[in-house]
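One protein chain is absent from this view; the other protein chains keep their places.
Letters A and B name the chains as they come in the text, with residue numbers starting at 1 for each one.
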Amino acid sequence: MLRFLVTRVSLIVPTFIGITLLVFVLTRLIPGDPIETMAGERGIDPVQHQRLIHEYGFDQPLFTQYGFYLFRLAHGDLGRSIVTHRPVIEEFASLFPATIELSLCAMLFAIGLGLPAGILAAVRRGSIFDHGVMAASLTGYSMPIFWWGLLLILLFSVLLGWTPVSGRIAVLYYVPSVTGFLLIDSLLSDQAGAFASALSHIVLPAIVLGTVPLAVIARMTRSAMLEVLGEDYIRTARAKGLSGFRIIAVHALRNALIPIVTVIGLQVGVLMTGAILTETIFSWPGVGKWLIEGINRRDYPVLQGGTLLIGGIVMAVNLLVDVAYGLINPRIRHSL
Amino acid sequence: MSKYRLLLAAAIPAMLAAAPVSAKTLVFCSEGSPENFYPGVNTTGTSFDANSQIYSRIVDFERGTTKVVPGLAEKWDISPDGLVYTFHLRHGVKWQSNANFKPTRDFNADDIIFAIERQWKESNPYFKVTSSNHSYFNDMGMMKLLKSVDKVDDYTVKVTLNTPEAPFLSDLAMEYAGIQSKEYADAMLKAGTPEKLDQEPAGTGPFMLVQYQKDAIVRYKAFPEFWGGKAKIDDLVFAITPDASVRWAKLQKGECHVMPYPNPADLDAIRKDANVQVLEQPGLNIGYLAYNTTKKPFDDVRVRKAVNMAINKKAIIDAVYLSTGVAAINPIPPTMWSYNNQIKDDPYDPAAAKKLLAEAGYPNGFETDLWAMPVQRPYNPNAKRIAELMQADLAQVGIKAEIKSFEWGEYRKRAQAGEPQTVQLGWTGDNGDPDNFLHTLLGCAAAQNNGGNLAKWCYKPFDDIVVKAKSVSDQAERTKLYEQAQVIFKEQAPWFTIAHSVQLKPVRKEVVDFKLSPFGRHTFYGVDLK
Partner (left out) sequence: MTQILSAGTDIEAPPQAFAETWSYFKENRGAVIGLVIIAALVLVGATADLIAPYSPILTNNSAFLKPPFWQAGGSLAHVLGTDAIGRDMLSRLIFGARLSLSIGVAVTALSVLCGTILGLTAGYFRGVTEIVIMRVMDIILTLPSLLLAIVIVAILGPGVVNALLAVSIVLLPSYVRIARAAVITEMAKDYVTAAKVSGVGGIRLMINEVLPNCAAPLIVQATLGISTAILDAAALGFLGLGAQPPTAEWGTMLADAREFVLRAWWVVTLPGIMILITVLAFNLLGDGMRDALDPKLKR
């Protein structure tokens, strides 16, 4: 096991360096530069342009730039945004809680609905409910979420007026940032209604972002449960006269949970992609939107730093999942 | 909805008890996040809007006009040769304070000198802080214009210029010239965190910054000791809402009071809403399609004229601008002095266009590119859609146009380098002078490489007139010259003039005395809520 852990962790370092190189090269290959992009119709005096390029170090050979970048990175410095001139890490830190909050709520929605739906579908295999769950989950899995979001806004915000259109909380509330998670901060701020407002704002985006994971989790739960329910020990338990509920809750679910948890872990990467689209549709102030803007404005430091941080997080989560999986299932260790 | 309202209603009294949120909160659904809180390095109206609430300037534009009025300077004298400006500063102007900075003195001449030198002199320790790209300061020609800036006493500053410059005062009233505290700057420099000056701002303006959450909110509080008297509203909130349809939905629901840049498609609905009024004002702008006159086949005026007649302008206005634009005939907007009313637009006439093309030697049309900006601009809500309409029109006369687009910075750079055959762009005026359009966009100087004359159109008779008009001081004579220039422009057709967009601002009825700025900015001092 130790060997597995060591191998797995040692793979992270080259991957991470690979990411820095790839991201660095890719961002510099994008045509246009941030200074031209910011200049607007009036353009910029070539002399001034040259001076700024020099100041930012963009006139150095790429290798030198990359070297400097790695050096600063090793010191924990991700640079400053060219547009806002604030440190990338600071901007990330101010936006990331919004993304995390949204992702967590989306996962909560997906698990809270997907797990029971999958279990029930497995238990009542072949029933109308089972077919319904399977059909719904396949539809959810096929959903273009950028369209799904628009549709939900149209229905719930515009036609029914149940939910706010965008943002994280009604502007009426001044919620000082303590944790960055508005659902928590609004409770801490002791303003009645603030929490309800934050909650009503997060419902739609969380549903949109949670749709695909929900579908995946429901399907996975169903198939894992079906497999477990077919095992001998379940039949034995049944023969011994244990109640149906007990069998499902205690014996079957515990064993089926292993692959389910793995699948949930693997949804992190999917969530990041979904977050980019969801945040764009709902004007949700998170890192996904920030990165898209970084690309549009050729804000190299933002793009590099942001991608790196997200890549790092995805890698960390994948590692945890792998380790957990390796602990459970020795076979996987060999295929690495 | 009703449930939501109930929750809010229940919340308000509780909030009054819990937090110092007061009755009059004005919410502005702004379109984006400010770059930072130092206007000297800002380039976007969005940033200027966020900053101009915090800072004051030496002089100001009267709200809703282009007239210069006293700001931090109570009065000023200009030497007869127009070279020396002596500003007499206001006494007892208080600085805002924040977590980093508790001011010990009132505003004085040192602050003015700091504000100018920071952008002007590379030796100033703050020259490079945040950014050394003081883009408006440079664009206004201040680097060359300023000779010296001297403190006469604590409340008198003398500015000497190298050459007389009539719009100098207007230049100082622009947002980039916001005044920061030298005391705060020195303290932050000493603490080793100079960038805080630009991130946690303290100005002398009507509102002080309370909270800024990127892409979400900018929250201000009225500064009670503002030299002009406390603002009528207590709190000012910018709810950052990039999507125009969403802004409208929020305005409709009363979640905000004022919104910029409505979606043309929503305007009918907006006008029908009894709780909202739409303020409008013709903008100082032009959107156009430039023909590259140095490239075949657009070096032939007949081809240019033919294309002008082949494109259905009315359809573009109807489909893309809707009621937010008026068809453009001349390169300057109709509200500008010297606008020539006599000029007739080229009619939409595909048959005549075809005939003219045949005369020019292109009976079967030709192939061309058709550039469209990737972004929405104040003078052009959707360049790609306009390009699609033009493309369809051109196909009718046998011209095959391929729509091209690049990243925005790249787009303008390549367009200025003369790469496209036909290219859409536009212009928003700085100071309301026709020279700012006719010479800046169509003169020979700008036709040289990388200049702003995208048609690369250097036509001697036209250029002579606009250059002459620059040196004449009599406005009547200048008017005549510019009117004549517009005649030549229409004959030679270096552009297909698309439209002048109208500045539209949906405002809720409870908002009192909001005024449209001719520069398209948003100022909330003086605005009240019913």
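To be clear about the criterion, a contact is a pair of C-beta atoms (placed from the backbone, for glycine too) under 8 Å apart; a residue touches a chain by one contact, two chains touch by 3 or more.
Source: prediction; values computed, not measured.
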Among B:Trp248, B:Phe298, B:Tyr379 or B:Phe437, the residue in touch with the chain that has been omitted: B:Trp248
Given B:Ser323, B:Gln391 or B:Thr479, the one touching the chain that is not displayed: B:Gln391
Touch residues of chain B, complete complex, unshown partner: 243-245, 248-249, 263, 265-266, 268-269, 312, 314-315, 318-320, 374, 384-385, 387-389, 391-392, 403, 405-407
On chain A, residues whose C-beta touches the chain left out of the figure: 11, 14-15, 18-19, 22-23, 26-27, 29-31, 138-139, 141-144, 146-148, 150-151, 153-154, 158, 212, 216, 219-220, 263, 266, 269-270, 272-273, 275-277, 280, 291-292, 295, 303, 307, 310-311, 314-315, 318, 335
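Keep in mind that, in the parts below, only the chains that are shown with their structure count from here on.
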Separation of mean Cα positions, chain B and chain A [Å, integer]: 37
List of chain A residues in touch with chain B within their complex: 30-46, 48, 51-52, 55, 83-86, 91, 94-95, 98, 157-158, 160-168, 170-174, 176-177, 189-194, 196-197, 200, 283, 285-286, 289-290, 296, 298
Parts of chain B lying in touch with chain A, wherever the complex brings them together: 1, 3-4, 7-8, 10-12, 14-15, 18-19, 21, 25, 27, 33, 35-36, 41, 43-44, 128, 130-133, 135, 138-139, 195, 198-199, 210-211, 213-217, 219, 237, 239-243, 246, 249-250, 253, 255-256, 377, 406-410, 412-413, 416, 425-428, 450, 452
